[in-house]
Every structure is written in structure tokens, then in C-alpha cells.
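Pasting in a structure now, in C-alpha cells, and then I'll have a few things to ask.
One protein chain omitted, others in place.
Letters A and B mark the chains in the order given here, with residues in each chain numbered from 1 onward.
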Amino acid sequence: MIEILQTRTTGKGLHEITREVQAAVRAAGVDDGLCTIMIQHTSASLTIQENADPSARNDLEEWLDRHVPEDDPHFTHTAEGPDDMPSHIKAALTSTTLSIPVVGGRLALGTWQGIYVWEHRSRGSRRRCVVHVGG
Amino acid sequence: MIEILQTRTTGKGLHEITREVQAAVRAAGVDDGLCTIMIQHTSASLTIQENADPSARNDLEEWLDRHVPEDDPHFTHTAEGPDDMPSHIKAALTSTTLSIPVVGGRLALGTWQGIYVWEHRSRGSRRRCVVHVGG
Partner (left out) sequence: MIEILQTRTTGKGLHEITREVQAAVRAAGVDDGLCTIMIQHTSASLTIQENADPSARNDLEEWLDRHVPEDDPHFTHTAEGPDDMPSHIKAALTSTTLSIPVVGGRLALGTWQGIYVWEHRSRGSRRRCVVHVGG
């Protein structure tokens, strides 16, 4: 089963989609299987991260933002704004696709794991993920 | 087929699990298919790396440790110790899920590739991976 999952981000950082992905798994009616998510963008990415303390996600976002700064004078691909090239680099360093086993109709995530769209553009955007659930 | 793979790490670095994953593939009885591994933690991760010379794995671990140091004064998520926030960042920069084709009942790894749990906590921990093998 294939489902398109659309989400609206409002700026840089982690935007949780665990519930939406779990709903797609439920709709697929698969008991034991595999759920794969791909984000159809190169200036946003996916990650599985701690879902408990927001300070961990903030520190993570800020670390990446400090290490891939917008004002790098080496960049030549700057026509779409100063946050564009850092977005592609951040996407390359994180994940575009994730595959999560399904056990008993549920994503087999660890207790503290959540699935996130990681927005790298300053203004956010409408983001599309393709979710595949198989047996 | 789903199998839970438990492993005990003793400190930061790469801990090989190729043999255990191959055993899960064999148990599944799948000839040609796909094996997916997900680690159920956000302070450890997965990687496929060179299995020949241990110096490559040591240099890799030390590079990551120098580039995501524990004493970063920007971190606010510090309640679980100085190695906790670097662990989440290292996990985000490496892999939480891996999918490896199976050919003739064996993981289709390259000659020099091994599958590793990458422990990011100083003391190590008991780590759980979920392995899915499908046709």
C-alpha cells in the first residue's frame, strides 16, 4: 500500500509525523511487515529522534545549523536564498528514506523514538512524504 | 519474518552484528529478498563499514567524537550526562535503519562490508535491533 502524507512546516527544525505514519500502517491492515517513508524533497529530510524532551531536538537543530551555516563564502548555489545550499547539505547528512519494521500492526519504534520531518528552509514549506507499507 | 536482536556494547565505537543478522536471514528461509534492520534507540545507530582493518573503525569513531564533542557549551539537554546530547547528534548523522538485499539466502554485502551497531554512550548499553526479512 502506498499513501501520500502531506505536512506543513513553519520553519527550521523537527516536525513530528509518527502519528500520521502509524495511521497509514493501520490503514494498510498489515500485521507484520515493513513501513518505508521517503521525503520528496532535497531541502528537508527525515530522522528518527527522541520524542521526550524538546531540548534534545532544539540542541540537535542548533548544532546542525551552527555546523552548516548560511554565510559560508564558498557557496556558489545561492540564487534561491542563503538557506538553500545549507538545506541540501543538511539533507545529505541526515536521511531521505527510512524503513521501519511493523509488528502486530504497529511501527516497531523504541519507547523514546519518534519520526520527524526535518525542515531545513527558514520559512518552512508544504512537504510530501510517500509511505509504502508491505507484508 | 521479524526477529529481535539484542546486543551488549561496552563503550563508544563500532560493535559488529553481521553474523547475527545473517543468522536471522537464514532462519527466515528467504532466498532472494530484503533484510531491514532498525535500532530502537536514539543514542546509538547503525552503519555499514569496512570489516578488515580495525584502524579504519578507530579513526572513524575518533573523527566523529572530535567533531561532536561532549563539552559543547551550547548544549542545554545535559541532564543525562555530557555524552547524551552528542549521542543524539551522532545518531542523526549516521543511520537508524538499513536495508540490505538478500541474494541466494545471504546478505548481499560487498567483500569488505560489515554491519555495525555504533554505540555513542561512554558506558555502552544493552541495545535492541528489529530485523525484518521479506521476500
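Before moving on, here are some points about what is shown:
The rule is simple: contacts are C-beta pairs under 8 Å (C-beta built on N, C-alpha and C of every residue); 3 or more make two chains touch, one makes a residue touch a chain.
Here the structure is a predicted model, which is why all the values come from computation and not from measurement.
By the touch definition given at the top, chain A reaches the unshown chain through residues 1-2, 34, 36, 38-42, 68, 72, 74-77, 79, 84-85, 88-89, 91-93, 95-97, 99, 128, 130-132, 134. Touch with the hidden chain on the side of chain B covers residues 32-34, 47-50, 53, 55-56, 58-60, 62-64, 66, 93-95, 98-101, 103, 108-113, 134-135.
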